[in-house]
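Every protein chain except one is present and positioned as in the full complex.
Which chain is which? They are A, B and C, in the order written, and residues in each are numbered from 1.
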Amino acid sequence: MDKSLPDLAAAVAGIEDGMSVMIGGFGGSGAPIELIHALIGRFLATGHPRDLTVVNNNSGNGHVGLAAMIEHGMVAKLICSFPRSADPVVFTEQYLAGRIALELVPQGTLAERIRAGGAGIPAFYTPTSYGTDLAAGKPVAEFEGRHYVQERWLKADYALVKAETGDRLGNLTYRMAARNFGPLMCMAARKAIVQVARIVDPGGIDPEAVVTPGIFVQGVVEVADPAQEEALNRAGAAYPGAAA
Amino acid sequence: MDKSLPDLAAAVAGIEDGMSVMIGGFGGSGAPIELIHALIGRFLATGHPRDLTVVNNNSGNGHVGLAAMIEHGMVAKLICSFPRSADPVVFTEQYLAGRIALELVPQGTLAERIRAGGAGIPAFYTPTSYGTDLAAGKPVAEFEGRHYVQERWLKADYALVKAETGDRLGNLTYRMAARNFGPLMCMAARKAIVQVARIVDPGGIDPEAVVTPGIFVQGVVEVADPAQEEALNRAGAAYPGAAA
Amino acid sequence: MTSPLTTNQIAWRAAQDIEDGAYVNLGIGLPVRVAQFQPPGREAIFHSENGILGFGAAPAPGDEDWDLINASKKSVTLKPGTAFFDHADSFAMVRGGHLDVAILGAYQVAENGDLANWSTGPRGVPAVGGAMDLVHGARRVAVITDHLTRKGEPKLVHRCTFPLTGLGCINRVYTSHAVVDIEDGRFVLREKLADLSLEALQAITGARLHIPGPVGELTAPEV
Partner (left out) sequence: MTSPLTTNQIAWRAAQDIEDGAYVNLGIGLPVRVAQFQPPGREAIFHSENGILGFGAAPAPGDEDWDLINASKKSVTLKPGTAFFDHADSFAMVRGGHLDVAILGAYQVAENGDLANWSTGPRGVPAVGGAMDLVHGARRVAVITDHLTRKGEPKLVHRCTFPLTGLGCINRVYTSHAVVDIEDGRFVLREKLADLSLEALQAITGARLHIPGPVGELTAPEV
């Protein structure tokens, strides 16, 4: 078994119009910039994929990564908890112009819905958002005198995730707080495609240190020296553009 | 902050009559034999704690560990998935004589109920057990044409867990498949008491390799060369007894 | 008449249908034997619900590490690429549909796909383990079993009379006498012992066998 993919173009080749795509990262940490840019590259060359539903904690920053995806008009709907950033102009303009739909989900509920999707739990109850506008229309229930909101699982056709080390079986480790949504999105997507700083042979990761077991991963592609969204933005980069 | 405890007696001192106690382990792997024996020792000396509700995947094997706890009459109720073992005589006799209550829970549901208890999820839906005797009396619901059973969280007053390395802040690593229920029970118990093969200073565990973050742990006690239930049983041990 | 398959031969037959690279959970007891009969050139990755993925075979006696056991509580070994995880993650793999194949034992399998394999009734100590999770956990859920009980009663039945493990969950049954798929609430015969007549097979089967296509010959080497 060898889940390694030859290049970024191959890694994103299966994503089609109208699909749902979970994209890892909290702000810039864990954002799979190279996978996203490969997808934008395909869109600019072919007009596809478009009308995507994207799941991410945020809505992009500046003009690279997810923000660039939104800027180029590939995203029909965003499911996220915090569509703000240091430079949120791309999402803000499209949202206020009605060109992108937003499903706002509390951050912990977003994480748990994605985990539930991966774990075969179609619905669960959480105290989060009870009595607020974000619970409007959702079933509620009382357990031991306290009120809870019923939330549904969240799955996706694809996940694009950034990890640190991956073996050919798809076992992954992450780097510090870049872990965030990666392990959950790998579980919840039909196909999880992961860019890693290095691919190693099976046995190259301590079995105790595996964070995402390979069963949750369908493809790994090596990006040896991945870009950091924060660094790109501080350099004023845009994609496509000279600086990225 | 220093969560290390001076000895096993101190580690189990807070467990009182009628409490619920989650005990880690799948069969013998991960069974915190020394913590259990310390608790039995206290019971034999003082008559307490008794009438305990114990949560464990199994029901003990032979005459050591959980089996010895049951044999000495400390356990009023067992919540488990598989009350059978190579030598199940202790539980079997007490159960058939009506001296111990049993709540049988499918293994994955047991794990998820414990995680839910730790994660603040009061109830969730699972396909497991739908249409079977183990779903009797539980609410059911249909999502996207498939039927599910509503299951409730499971919490406990105490967890007794075996891990490998622990630092003074309670961060833990485990050893191979001995991990099993440990991380979940630490989350779901009001007080998680963990025996570790070695206690290290903070920084002694790679932050990436921490399996249970210290926030879920209230006490760690060092048991440098822990017994394996399987090895004790192959040696015909009983607790208390010469061989244990 | 051709001898019915031995339990090892049933396990061998089931192993032939496991694709290279498949993620597979083998139930406690007989199903565990399937692992030893993987065809050359194919490598499945075995999942054990106590928290291991990609483990190896049993160690030599005396080399056991009792922290490294499978769901049957038997000692196994590490392989390059093994991963450990907790029980919640392990059953996320199961319940979340990430396994390709689960192979279970059975007391009874019904033509509607119902399985009974955890309890023979109210007497004794009930035990379920992961069976009720596994039947909902894999893209393909198969049973391996003798065709008849020790008392000579059919294990393939119209409706299960023992307590159910899961409803409509079984896709295929490998027995000592036949390979039977369950499709649209019917038993569909795919293979049978060469010189066992259809009538004789039907006579030891508790519900009607349907034959919409060719029926292959059920054979297995001495194993």
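In this text, contacts are C-beta pairs under 8 Å (C-beta built on N, C-alpha and C of every residue); 3 or more make two chains touch, one makes a residue touch a chain.
Please read these numbers as outputs of a predicted model, since none were measured by experiment.
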Partners of the unshown chain among those that are drawn: A, B
Hidden-chain contact residue, picked from the options A:I23, A:A111, A:V210 or A:V223: A:A111
Of B:S81, B:S129 or B:N171, the residue in touch with the unshown chain: B:N171
Of A:T53, A:S129, A:T165 or A:Q195, the one touching the omitted chain in the full complex: A:S129
Residues of chain A (touch criterion as defined above) contacting the omitted chain: 26-30, 57, 81-86, 88, 91-92, 95-96, 102, 104-112, 114-115, 126-134, 174-184, 211, 228-231
Residue ranges of chain B at the interface with the undisplayed chain: 1, 115, 117-121, 167-169, 171, 187, 201-203, 207-208, 210, 213-216
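In this section, only the chains that are shown with their structure count from here on.
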Comparison of B-C and A-C (more C-beta pairs in contact): B-C
Chain A-chain C separation of Cα centroids, rounded to whole Å: 37
Multi-chain contact residues (two or more partners), chain C: 84-85, 88, 91, 94-95, 136-137
Overlap residues in chain A, where contacts from two or more other chains coincide: 119-121, 207-208
